[in-house]
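In what follows, a structure is listed as structure tokens, so that the remarks can point back to it.
Removed: one protein chain of the complex. Kept in place: all other protein chains.
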Amino acid sequence: MRYLPLTPSDRQAMLAVIGAKSIDDLFVDVPAQAQLDGPIQGLPNHASEMAVERHFSELARQNITASHHPFFLGGGAYKHHIPASVDHIIQRGEFLTAYTPYQPEIAQGTLQMLFEFQTQVARLFGCDVANASMYDGSTACWEAIGMAGRITKRTKALLSSGLHPHYVSVAKTMAQYTGDRLDTALPELSAQTDSLRLLDTIDDETSCVVVQYPDILGRIEDMSAIAAKAHAHGALLIAVVTEPVALGAIKAPGEMGADIVVGEGQSLGVGLQFGGPYVGLFACKEKFVRQMPGRLCGETVDAEGKRGFVLTLSTREQHIRREKATSNICTNSGLCALAFSVHLTLLGEKGLRGLASLNHALAVQAADRLTQISGVELVNDSFFNEFTLKLPKEARPVVRALADRKILGGVSLGRLYSGADALRNGLLVAVTETATSEDVETFATALQEILV
Amino acid sequence: MSSINQSGWKPEMGNADDTALATYTGNKALMLEEALIFEIGTAGTTGVDLADAPQVAARLGNLERHRDIGLPGLSEPETVRHYTRLSRQNYAIDLGFFPLGSCTMKHNPRLNEKVARMAGFADVHPLQPVETVQGALGVIYELAHWLVTLTGMKAVAMSPKAGAHGELCGILAIRAALTARGDARSVILCPESAHGTNPATAAFAGYAVENIPATSEGRVDLAALKARLGPDVAGVMITNPNTCGLFERDMRDISDAVHAAGGYVYCDGANFNAIVGRVRPGDLGIDAMHINLHKTFSTPHGGGGPGSGPVVLSEALAPYAPLPFVVKDKDHYRLVEEETAGAHHGSSFGRMVAFHGQMGMFTRALAYIMSHGADGLRQVAEDAVLNANYILRSLEDVLESPFAHSGPCMHEALFSDNGLADGYSTLDIAKGLIDEGYHPMTVYFPLVVHGAMLVEPTETESKATLDQFIGALRSVAERAKAGDPSLKSAPHHAPRRRLDETQAARKPVLVWREPEQAVAAE
Partner (left out) sequence: MTRYFTEDHEWIDVDGDTATVGITHYAQSQLGDIVFAEVPAAGATLKKGGDAAVVESVKAASDVYAPVSGTVIEGNDALEGDPALVNSDPESEGWFFKLTLSDSSELDSLMDAAAYQAFVDGL
């Protein structure tokens, strides 16, 4: 077995040192009836590298890939071009095969990277501080709701109807167990968000208001009024960003008064990967830092006075606080945070602003082209790189028919909101720098044919 | 002599003196200091070439960004060099032995990286129509089959993002099962030696946590456990093999007693590497167990994630598994999400994450599992246990091993700081090992052993590596017992000396800020 270095004679020599006759002597504490006599039945034995690779190639071939076909999916995961150096850097063994930096003297690489990442995220979101990342956007969103509950000592969370339905689902699952009360609503196929409902509902029992920006239908709305009303009632505003590239073109949530800003960082550096691993972004105002979940990296000095970095404020965490921890989270999404940070370093201010303008311009052009099709309407007044079309018929079969032509033509709202008849004609279309004008034309032509 | 070129290079050994010489740059040859991107990058620099954006009328809802973000950029060569320099300040498995107990730092095969990057898996969107992702769903289904078969369980929830997230999944399934039978129970029992995530998870799910005492040999006290069981106990969370490195001999009796009292058994699967292929947790009466794919199945730790924590479930808990999951109808895979769950999986406790879990980890873990096969995985457990016992028996004369009398250890060897010179601690041994070129073992865990040192060698280390490590740890331990003052200031040779964690926590500096503008002098 190519990954196992011990030879039969090594094993014999080691057993002799231990004073055991056979390997079975080392398993004496396992009751005999729980031990298997030999390899588990019904499973194949070991395989060569070539055989395994062949098997995966076979499976990979059965999937239609984003880069090789006209592709317009978004809905919380976005296709962007990832510079070649990003993957090179994350494959360096010193990053890939390191552990959590618990011994800071020999983990300054990971720690400095995390400090840079935290600063990038905080600046992008317009917040004072950020943590070293969470599992993904949906879990970061739930953790933010829990954090708001700890800060305000209230349990009523008001969720915008524009929040990603999977994020809502995750929050609902968790709220069953924590006693939090969630006020939710379905979105409408309209340019109007439900911000008036939110403004009307905030009261002195509200812990937080959760608003996605841009929202699930791609709409962009100023959150300042909601922030002001929430603050007047002692509640917090949590902003959720699922497409961080947008923040190269539009105001940061922190500028509009958000207290906690969370997001999905997949867009930068990480890639689609069929849904994971992704990277949860988590930032907030400095005064709330001790209620924050997850790891934090901080600056300090070593015994010689040189600048260095350590994991800090760890008394919030499960390994010390146990049942009183701020969260049970025990990991971050370190390597994805690295990919995010490298990509953002390559872009820089100039690159991110340029990338954002390009995305928006291409999306505007695509929206104009697609709405030339008879019966297709644009729902949004405002959007960044993703918008919602209202089709003259149910969108889900249309998406399948497009897929039959090897066009990945967006996400049907029927997939995201099963059973919501008012939304079934809605189609989410994301247009990034990876979509060529030929792709848009192919998509538009096919959509027109299918809708006839 | 005149015809000979006198200007050439003459080898010269110089003076081999040890005095540390301060350099202009602060660098020490291959040990290179690196500034922050905020200190070396500029807003106008970029390492990416983009097409110009076509001119359009913006539709950004009058929310155009006017303020600068404050993001420095670097060109590609500067970027590659920045991160390469940072990487060289990290210890890693690729570099050397990494015996971090309960973390299972085994070799990460590069085949796994290669298959995970195949476009068919890396470049597909989670919301594509299922007809376009049959191969990706096939990976999830095949891995699920392996995990269920290797553990002897009924079903597996694949979506949890990490071990602690998997724990939460298991406890939520237990709570859902109890709720379904109208049985409100309020207590989860955990051994004192449990990893901190166990009580944190139980508390999150709304349970009070009570400790189960241990016997003097480091195992769960069965009699005390039985005495505590009752109608208020929802279940137990037990790590097996446990955090002291021992197999819980009475596991079957524990499970039977808990079941008889109407509770469920959660097993923390962090230490599955010791028994994979030899013991099926399902045969021990376990109802739920998370599997850290980044431990037993070798997906890379990545400097602290991403992990992946699928949870295998017994017949009793399977109906409550979270959404989504993959089912197979003849040759076609389906994804059961909210819309189809109603009819076929109405008891699910809900969704834990957006999308379907850590696909990039599933491909890697499946490649690892297929490479080993049923025979190789059994060998994994046997070699991991052999390596740990070899370390335990080779060092028990120099370091106290509190449970050495309790029989063979499983895949990790536990030592305490008993017998070190006055004022010397486990921390000093750890820092001394850094100078010897090792990543230290896990220290101060489990909490039940004073100054604990938990050494987990894993199966991917050769005998020669173990022998050298044993020699190094023996040497450092002897220095700690003799009170060698140089150990108190170790590490001496790492990129940094000991760091001031008190300052970091008292005045947290969590983001970089521009230095105060220097006041113009005169």
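Here the chain labels run A and B in written order, and each chain numbers its own residues starting at 1.
Note that in this section contacts are C-beta pairs under 8 Å (C-beta built on N, C-alpha and C of every residue); 3 or more make two chains touch, one makes a residue touch a chain.
Just so it is clear, the structure is predicted and the values come from calculations on it, not from any experiment.
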Would you mind spotting which of A:Thr155, A:Ser314, A:Gln365 or A:Thr434 touches the chain that isn't drawn? A:Ser314
Touching the unshown chain, chain A contributes residues 290, 314-315, 320-321, 324
Go through chain B and note every residue touching the omitted chain. 444, 501-502, 505-506
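The criterion applied here is as follows: only the chains that are shown with their structure count from here on.
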Report, in whole Å, the distance between the mean C-alpha point of chain A and the mean C-alpha point of chain B. 20
